[in-house]
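Removed from the display is one protein chain of the complex; every other protein chain stays in position.
The block that comes next holds subunit A.
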Amino acid sequence: MTAAPGTDWRPVLAPAIVRRHDPVRDVDLLLLPERVGVLTGSAAAVVGLCDGTRSVPDIVDDLAERFPGAPVATDVPPFLERMRKEGWLR
């Protein structure tokens, strides 16, 4: 689970995670039996693309188009890797 994935990694939410909008705090949440993850800022958009069909470069391209000028290429791959290490993404 913690071994680094290859370059063809297609991130997907780990099984059993429930994604839900929290209307009280107006944030998107990832829910697991003992954990709550809060998707702040652009994290919700990034995680929304993790459906198991897109590779990391695909996700970066998609976001670069939607958010021109944002530091997508430098910020998104390490973010995805952190999410994987914490067990949210596979």
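Criterion: contacts are C-beta pairs under 8 Å (C-beta built on N, C-alpha and C of every residue); 3 or more make two chains touch, one makes a residue touch a chain; residues count from 1.
Just so we're on the same page, contacts and distances are computed from a predicted model.
Visitor: Given the choices "ABC transporter permease", "succinate dehydrogenase", "Cytochrome P450" or "PqqA peptide cyclase", state the protein name listed in UniProt for the chain not shown.
Guide: Matching "ABC transporter permease", "succinate dehydrogenase", "Cytochrome P450" or "PqqA peptide cyclase" to the record, the invisible chain is "PqqA peptide cyclase".
Visitor: Which residue, A:13, A:29, A:43 or A:64, contacts the hidden chain when the whole complex is considered?
Guide: Answering carefully, the residue with contact to the hidden chain is A:29.
Visitor: Could you please point out the subunit A residues that touch the chain left off the display?
Guide: Interface residues of subunit A facing the absent chain: 1-3, 16, 18, 20, 22-25, 29, 31-34, 36, 87.
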